[in-house]
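Note that one protein chain of the assembly has been removed; the remaining protein chains are unaltered in position.
For clarity, chains are labelled A and B in written order, and residue numbers in each chain start from 1.
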Amino acid sequence: MRKKAFRKGKWGIALMMAMAFVVSGCGNNNNGSESQSSASASATGSPSQAASSPAASANADIDTSKEVTLKMVLLGAKPADFDEVYGEVNKRMKGKINATLDVSFIDWGEYEQKYPLLFAASEDIDLAFSANWNKYSQIATKNGYLELTEEMLQKYAPQTWEKEPKVAWEQAKVNGKVYMVPQDQFEYEHKLVAIRGDLREKYGIPEIKTLDDYHSFLATISSKDKSIIPSMGAGEGSWLDFTQPNEFYHLSYPLPIVYKITDASGKLMSYADTPEYTQYIERMYKAAQAGAWQKDAIVSKLDRKQAFIDGKLASLEWNIGTLTTTKVSIANAHPDWKIEIVDLSADKKRLLLPYIGNGMSVAASSKNPERALMALDLLRYDQEIHDLTNYGIEGKHYEKVGDDQFKSLEASANFPAMSVCPWGWNSLNERTDVTIADERNAIMEQFKANTVNHPLQMFVFDDSAVKNEEAAINNIMDTYGKPLRFGLVEPNDPKRGVKAFQEKLKVAGIEKVIAEMQKQADAFLQAQS
Amino acid sequence: MNAAARKKMHADRLLLNVVGYLLVGLVALACLIPLIVVISGSLTSETHILEDGFRFWPKAFDTSAYAFALKEPATLLRSYGLTISLTAVGTLAGLFISAMAAYVLQRQDFHWRSGFAFYFYFTTLFGGGLVPWYILMVNYLHLKNTYGALLLPPMLSVFYILILRTFMRSIPEAITESAKIDGAGDFTVFVRLILPLSKPGLATIGLFTALNYWNDWFNSLLFIESSSEKLYTLQYLLYRSLGNLEGVRRIMEVTGLNVGPLPGENLKMALAIIATGPIVLLYPFVQRYFVQGLTIGAVKG
Partner (left out) sequence: MKRGIISRLAANKTLLLMIAPAAAYFFLFSYIPMAGVILAFKQFNYKLGIFDSPWVGFDNFRFFFMTGDAWRVTLNTFGYNASFIIVNNVLEIVIAILLAELGSKWFRKLAQTTLLLPYFLSWVVVGAIAYNLFNYEHGLINTMLASVGLDRLDIYTTPEYWKYILVAVSAWKAVGYGAVFYMAAIMNVDKESYDAAEIDGANLFQRIYHITLPAIRPTVTILVLLAIGGIFRGDFGLFYQLVGGNGLLYQATDVIDTYAYRSLMIDNEIGMSAAIGFYQSVLCFVTILAANYLVRRTDKSNALF
């Protein structure tokens, strides 16, 4: 069962990434007219006819006379109506590029294990979903993915090459080479907290604005209401209570190495050595003593979102997408709970997540890389194909609402919108679910006002020189950092406190990792300027 | 037997009975209680589990976990069928091959017995790990999406061969000697005499091989793609439904669709019951080989 337990941690990240579309930028349907004209040509199989469609006409000199089947690997479970929807997709694909997609799914329960094996064994695959949270750089450095050269992209995926922001290509580079076509939209990692407004009012707690407000809310709940768990504790990292309020940003999560968002020099440091960290641990210790989370929260197997929806949990920490959908679904069942979504570091600066959170790669073993790229171009920018893969069949699974929103219909249970792993070809043409649009837009306005850029955002660390140190540090993070984060250890404890943690990180070679990272980062910054 | 001896017998029998029933009873109880908790948990709604934890008796019965797990009865039946066939074929083949090897290894007159024993045992110490094995299975043996990928890996175990060897050693050599004098070959002796006399050992090893087949989900995970789902074993199908559950959760998050309260911990429990139920019921049939021993004399005669 090793794999199963492992999944949990990554799941959080995966989920966060999947929210991409929820936080998508403004919709822009510039492809609408194209897709209508191409629809008529779609059902036919001959490449000559397909040449009349815009996608193919740009590549008139490419020989697509040989029919090919492209094997595509996606993550998740195969939904009931998948074959029907992709049947439609393939009809159109065949007409345009004389190729069809043969999709195999890797379940969430097994992707950690199975996905790298496909590349290790050089199996017969053409296209695969890839992501920085799914070992992108490791598989790329091991040559599991095909290097995508500028010429290839220009020739076979011209629209992609044209519309993809240049920054995205930079981010996708591993040792200077591109192995992924990243999504072309952005998202935030910023964590928010949702609380039960009814309980706050019931116990006379003023409106929550800061971290201190939040912790005293938790302490009050803990002492006055035994029937509800105040919070899950620092189960999902240290964003909410530590890195966000201090404007720190991880260079390579979960290594404890950060830079300050507002410091353009890009100086890297171990956060464990900062005074902010000591303060944070002291705060967590106090909060734990006050009962802000259960004593055994560190081993809790509770599904926190479900617990929050069921009214067993008074607060929930997550990103904007999850919290808005949760709020909407609670609002229907329990309007009296008055869920409030709070940004505890509302005035702090924040960065956008890298584009490589979702993307598509061509396998090194692919026999038809050209056709694979052409198919990818269609998945991204052929409006009809794009909409099919994202929302299903119009009128059956969804209906359009205006230009940039959609509404899910009954049958969408068999092909849920934006859930059948279309994230690899997320583009700026995404629609938003009408039910959450208002809530989200309000928060997004606030986010945008505080968004900044930092040159290191685009930097990807090549860890091959310090893999051993990294492994040792990951172990120390779990052994020492995690209990501290949960406030289980007295901060001055000689054996397990902050000092011991810092010492252990040194033994594990954190200085060497920082030096290596700084070296690479400096070179990167220099090349940028 | 005199009266004093009989009295002595009574005293030791009494002591053994008291200790025996008490100790075994207590251990058995410790083994039974968690299972009751599991059954009760599988019949409790997720909300109640969050509220009260597991109990011996559900506060209110709720079968949603079973409903979720048994959503597609046809698929489930098919994978029961597949798993039963794998278990039957694999256990029989594995048992026969293991028994032959074990028989040869225990033959004192077999010159290379130590060498072969080491040859087998060495594989348990050093292994190439998952990746080379996977590459062998997929790229060289072309077993991906085949019945063979599920049948072959659990078939033989060095441990079982060596344990079987020990069991076979306890068969008096005189029996095989006399048969050989009568002109029977090695294989005939093995089939006619050794196999029947090794029933307790064979039943033990057979039981555990069968369990390995029954519980296997990992080979399905590695070697069966979503396009060949008729080759999903039972445990893998159940294992997937946990994964799918998370998928459904994700869909709820993403679309805001509310499909009602979902199972969670209770599903884990229900899956444990669905998967183990049949084999637990089967166990008593194998059990007689451990409960009543063999009298060698009886077989001999």
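Quick note on the criterion: a residue touches a chain if its C-beta (ideal position, glycine included) is under 8 Å from a C-beta of that chain, and two chains touch if they have at least 3 such contacts.
None of the values given here were measured: they were computed from a predicted structure.
Although it is left out of the displayed model, the omitted chain contacts the following shown chains in the full complex: A, B. Screening A:Lys177, A:Lys295 or A:Lys448 for touch with the missing chain picks out A:Lys295. Contact with the chain not shown here comes from a single listed residue; of A:Leu127, A:Ala364 or A:Leu456, that residue is A:Ala364. Within the whole complex, the absent chain has one touching residue among B:Ser45, B:Thr204 or B:Ser220, and that is B:Thr204. Residue A:Gly509 is the one among A:Pro369, A:Pro422 or A:Gly509 that touches the chain not shown. If you put the missing chain back, the residues of chain B touching it would be 1, 5, 8-9, 12-13, 16-17, 19-21, 23-25, 27-28, 30-32, 34-35, 37-38, 52-54, 97-98, 100-101, 103-105, 107-108, 110-112, 114-121, 123-129, 131-133, 135-136, 152-153, 155-156, 158-159, 161-163, 165-167, 169-170, 185-187, 190, 200-201, 203-204, 207-208, 211, 265, 268-269, 272, 276, 279-280, 283-284, 287, 289-297. In the full complex, chain A contacts the hidden chain through residues 1-2, 4-6, 9, 112, 116, 119-120, 122, 135, 138-139, 142-144, 254, 294-296, 298-301, 364, 463-464, 467-472, 474-476, 478-483, 488-489, 496, 504, 507-509.
The working rule: only the chains that are shown with their structure count from here on.
Within the complex, the chain B residues that touch chain A are 46-47, 50-51, 130-131, 134-135, 138-139, 144, 221-222, 225-227, 239-240, 242-244, 246-247, 249-259, 261-262, 264-265. On chain A, the positions that touch chain B within their shared complex are 4, 11, 15, 18-19, 22, 76-78, 102, 104-110, 113-114, 117, 120-123, 301-303, 305-307, 310, 312, 321-322, 325-326, 328-329, 332-333, 408, 412-413, 416-419, 433, 435-436.
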